[in-house]
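Below is one structure, written out as C-alpha cells, with a few remarks after it.
Moving on to chain A:
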Amino acid sequence: MKPIDRAASSAQPLPMPLILLTALAVHLPLLLMKLPLKSYDTNFHIFFASHYLHHWFNPWNSKWYAGFSQATYPPLPQQWIAVLSHVLGLEMGYMAVQMAAILLLVVGVYRFSLLWVSPRAASFAALASVFLGSESFLVYSAGQLATTSAAPIYLNALPYLFEWVRYGRPRAFLKAAILFTAAAAAHHATLLFGSFFFAVPVLALVVMDARSASSEKSTGMGAVAARTIGIVVVVSAAIALVLLPFWIALIHYPVTQTPIPHASRANYILSPQWGLNYFVIPYGALILAIPFIIWRGSIQPRLRPLLLGFWFAFLVGLGGTTPVAHLLLGRAFEVITMERFSYWATLLALPFVGLLAAELIARFRTPALISLMVLAAFTCGFGVAWSTYRPADAESFRVDSAAAWLNRDGHDRYRYVTLGFGNKISRLAVLTDASSVDGEWNSGRLLPELTQNGAGALTSSKYFGAGGMKALRAILRHADHYGLKWVLVHDPSYDPLLTFAGWRPVDDLEDRTIVIWSKDGVPPAQPIPSPQKPPHWQGILWGTLPFGSSLLAILIVLIPDGRHDEEDDSSGAVGQPLVAGTVLS
Partner candidate 1 sequence: MRLKLTLLFMLTAAVAGAQTPTVQVAPYHLEGSRPLQQQTAESAVRDYLQAWQSLHAAFLHNQPDLLGRDFTGTAQKQLAHAIAAQTALGLHTTYNDQAHDIQIVFYSPDGLSLQMLDTVTYTQQVFLGDQSIAQQLMKARYVIVLTPAERRWQLRVFEAQRP
Partner candidate 2 sequence: MRIGWIAGIASLAFWAAGAAGQTLQVPKSVVAGAAISIPSTGSGAAEIYIVGPAQVLHQKVQLGETITIPQGALYAAGRYLAILSGQSVRGHWAFDVTPSPDLEKISFLARPSRLPVGQANGVSGTVYLFDAYGNLILNPVPVTFQYAAPGGPAQERTLTTRDGVASVEMNSSSRQGNANFVAHAGGVTSTRVVEQVPGDPCSLKMTAQPAGNQILLKTDPVRDCSGNAVPDGTIVTFTETQGDRQTTVDVPLKQGIAQVTVPAEPGARISVASGVVLGNEIRWNR
C-alpha cells in the first residue's frame, strides 16, 4: 500500500460533534433570520401545519379549492411543525424542524458513507453535507421541507438495510423498517425514487461484499435475496398502512391534471438561466469533482454501484437537457419536478467528495484544506443567497392587511381569490379563516375549472398563457356557485377582465397596491360537497400513524446496535485495502 493511503486510512475521522456544531454555526443564524420564508414552498408547509394545529384528526381543509384533503401530501414534517408551534409558533416551528433535518443529514451522510469509504473520508463527506449547494438551494430557495427531511431519515436507514441483508441482524431489520416508514411519512417520492438510486447500490454492495468475504463471514445469495424480499414486503406493508388515506386518495383521484410547465424540465443549455438555477447552484464546486467521481467510481469495483446510482440521478436531474428523464419517468416527467433528482445525485456524490477531500488533505495539507473550505463556502453561500438574486416572488409585500380585511365585517362568509399574490397565498391562508377557490397544491385540487386547464395557481394565471386565463375565466364565470365574491388584486393587468366580467373595485389596501374587487348578487359561500372528503376513521389514522412512526423511529434509533458491532464495522471499507490511484491528475 502506498504511503499516501496508509496515511489517509490510518488518520482519525473528524469528530461528529465538531461537524454538527459546524452545521449549527452555518445554518442556525440563517434559520433564526427566517430566511426560508422568502422561498417558494415554506409558507405552503406552514399553511398545512396551521391546519393540523387546529384540526389534527381532520385532513379536510376548506381554505383552498373550496375544500381539499391534506391527505394527498405526506404529513410528517408539517405535523411536527404543528406540535412545535405550541412552544415556538408556526414559523420558528418550521425553522426548528428544518434545523433538525440538516443535523440528521450530517449523521445520515456519515453513516451512509461508512458503507463505501473510510471513516475519515466519511467524516469529510458529512462535513461537506453542511455546505452542499443543493441542500442550501432546497432549504432557502425552494423551501422543500419534505424532501430535505425525508432524505436524512432515508440515509440513516440504509446502513441498517446493509447490516440486515448482509448479516441478518433482527435489530437492524427493525430499525431499517421503521426508519424507511418514517421517511415515507415525510415524503413518499423520496422513498419511491430513493429505492432505485440509493437502495439498489447498497444491495449491490452487499452482494459484492458477501462474495469477496472469507468463507466463514460470507452470506449465500439465497439468504441475501430472502432478506431483501423480506424487508421490502414488511416496509411496503408498513408504508401502505401508515399512509393509507394518502394511497386511497391517490387511487380514487389519480393526478389527472393537464401537465403544467416547470422550468426544471427545461434544457439547461438552450435555457442557460434555468441551467444556472437548477444545475450550477445546486452542484456548485461539486461540478469539479465529477471527473474524479466517474474515474474513481469506475476503477474501484466496490464503488461502482454508488457511481451508477449517482450517474442515473445526475442524468435525470438534468431535466430536459437529456432524453433520459423523459424516457425513465414517462408521463410522470410532466408532473413531478426535477430539482430533487439533482439533490439526490449530490447526496450520492458525497462519499466520493469525502474520499477526494481526505486524499487531497493527506497529500497537500494546508493548501488543500484552504481550497476545499473556500470552494465549500462559495457553494453554500450561493445556494443560500440564490433566493436574493432570483426571489420566489418578484415583489415582496405584506398580506396581513388583506387577511385582516377578509376577517372583518363578515367578509369571510364569502370565498375569495387573489391575483398577482404569487406564493404569498399560503401565508394569506394561514392568517384568514375565509375560504378560497385557489391554492398552491395542484395535486390536491378537484375543481373542474382548474383541472381541465394546464395552469398552476389562479393567482398567477397569466404566466400559464391561454390555459391559465381559461381557468381563471371559468372560475369567475361560476362565482355564484362557489360564493366567490372577493377578488384581491395585486397585479393591475387583470383589471380589464374583472371590469368586463362584472366585478367592481370596492376597497384598496397597502397604499392602493392591493385593490379588492367585489361582484353583486353573489350568495354566501356554502360547503361544496366533495367525494374526496376523507371519512373520520381516515382522519384518526392520519393523525396517529405517520407521527407515531416518527416517535417510534426516535425511540428505536436510541436502542444500541448490539454486541456484533464491535467486531466488524458495518462499513466494510475499513478492512478493504484502498487501491491508490493517481488522486488528481
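Selection criteria: all candidates are chains of the complex that A comes from, given by their letters.
Following the convention adopted for this analysis, contacts are C-beta pairs under 8 Å (C-beta built on N, C-alpha and C of every residue); 3 or more make two chains touch, one makes a residue touch a chain; residues count from 1.
These numbers were taken from a predicted model, which means no experiment stands behind them.
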Q) Out of the numbered options 1 or 2, which touches chain A in the complex? A) 1
Q) Where on chain A does candidate 1 make contact in their complex? A) 521, 523-524
